[in-house]
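A short worksheet on the structure shown next.
Note that this complex is displayed minus one protein chain, with the remaining chains in position.
Up next, chain A:
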Amino acid sequence: MDTSLVMTGLTNVLTLTNIAFVVGGTLLGLFVGTMPGLSATMALALLLPLTFTFDPATGLSMLASIYVGASYGGSIAAILLKTPGTPAAAATVLDGYPLSQQGQAGKALGISLFASFFGGLMSGAALLLAAPLLGSLVVEFGPVELFAIAVLGITIIGSLAQGSVINGLFSGALGLLISIIGMDLTTATPRMTFNNINLFSGVEFTIALIGLFSIPQALTLIENAHRDNKVASRITDRLVPRFAELKALMPNILRSGGIGIATGLIPGTGGDTASWFAYNEAKRFAKDKSRFGQGDIAGVAAPEAANNAVVGGALIPTIALGIPGSSSTAILLGALMVHGILPGPNLLTEHGDVTYTLIWAVMLSTVSLLIVGLLFTKASVSVTKIPDGFVACAIITLCIIGSFAINNRIFDVGLMLAFGLFGYWLKKADVSPAPMVIGLILGPVMENGFHQSMLIGNGSYGVFLESPIAVVLLGIALISVLQATPLFRWLRAPFKRRLKHG
């Protein structure tokens, strides 16, 4: 690990401007997370154009803090409204809402906040230690291995996305296909541009992000706007948990934090998977399992520690390999790209100062979360009173001005709306847009890797079999695809039968 880069990242983050943006970002993330129907990804996508004019350290710090803030904010609605603010807070409803019904909303929120804080700190430390280690391993990778990593990234994300594997892979492949639009850099051939000059530079990744993640959410809010709004439970007790309670919960928090980090490491899985996994483990380890679902604080601590730990975990493959672990980290990677930093293993070397700034920003945001959470959790309840219909229309307005701000072109606004409509269609078809966005990011990486590899191999596909690392990575990619096919089930059937009879 290059300590000078680590220190540069730390000093970049610890400026007054950045600290102010981190606190503001955490607060914004907290409010966004609290509102059911809004996600961290949407907030990040909407605010990405703002960071264009910022210094990279400031922009990244703000985005990281929104991500961290929203991860906790989701639990506020889960505990007080019985509606998770974000999908990652769904497991928190099980014990958080019964606690608020018993007049212990403050206690539940306090446990959630401290568990989120410890989970976040753990993941920040893991990110700081593991990303450079993994990065130092992959820094020697050539085009063949980079191509294999990109293939693995897209197949794993596609395979693990919500719904069926076919849908996830379809979404990823579509992203790759869209990534070829624009001028081909090696032959200067315009591809699928329909002679439109605006498409010659390709489809702007941020435009697709805003459209795919924000417009469908706004339209869904409008669809459900006629439903009665739920009334939030009141917070009547103290927010800060007792030391003895926290001490008793510590093994649970540490275990759940570990689960969150490990889950975040796997591209395509996110806070929702981690929080259910941690909840189940907390229940399995509990002495009295019957209290789970009735208002057990362990049932609040586990999912909250896990979903905040996912933040750092998901950033490890993003930073070390250039493969975003989730749609939110894809946006953080997009923020790096906005500043001319391309995804790949050189993130930790050539652009180490900015990358370490992002890592430290996650740590600082976690500390900020504790302070902002203690001060503003009660105030954030009022955000839930804003009518969904208004929020939806405001999101559309922000999407339009935000997409215009990227290149000052009306064409981009039209493109964003088209992506928005397509995202809405994907939502109706229950197909995740995350692999598509990741396909858009990894498309150029994959194409460059492929062309360079073919040059090395004198046009022979055999070049991909000459590198043992590439063979292993491509083998895993193949297995991740095959495991969804009937062939795999047919191959597994005899083993299953033997297990049953044995």
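We take it that contacts are C-beta pairs under 8 Å (C-beta built on N, C-alpha and C of every residue); 3 or more make two chains touch, one makes a residue touch a chain; residues count from 1.
What we mean here is this: contacts and distances are computed from a predicted model.
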{"item": "Hidden chain of the complex, named as in its UniProt record, picked from \"Nitrogen-fixing NifU domain protein\", \"Tripartite tricarboxylate transporter TctB family protein\", \"FAD-binding protein\" or \"Cysteine desulfurase\"", "value": "\"Tripartite tricarboxylate transporter TctB family protein\""}
{"item": "Selected from A:Leu176, A:Ile266 or A:Ile316 as touching the chain missing from the view", "value": "A:Leu176"}
{"item": "Absent-chain contact - pick from A:Ala125, A:Leu254, A:Leu398 or A:Leu482", "value": "A:Leu398"}
{"item": "Selected residue (touches chain absent from view) among A:Phe117, A:Phe141, A:Phe450 or A:Phe464", "value": "A:Phe450"}
{"item": "Options A:Met192, A:Val240 or A:Leu491, residue touching the unrepresented chain", "value": "A:Met192"}
{"item": "From A:Thr53, A:Ser290 or A:Asn458, residue that would touch the chain that is not displayed", "value": "A:Thr53"}
{"item": "Touch residues of chain A, complete complex, unshown partner", "value": "50, 52-53, 164, 166-167, 169-170, 173-174, 176-177, 180, 184, 186-187, 189, 191-192, 215, 218-220, 222-227, 386-390, 392-394, 396-398, 400-402, 404-405, 408, 410, 413-414, 417, 420-421, 424-426, 428-431, 446-447, 450-451, 454"}
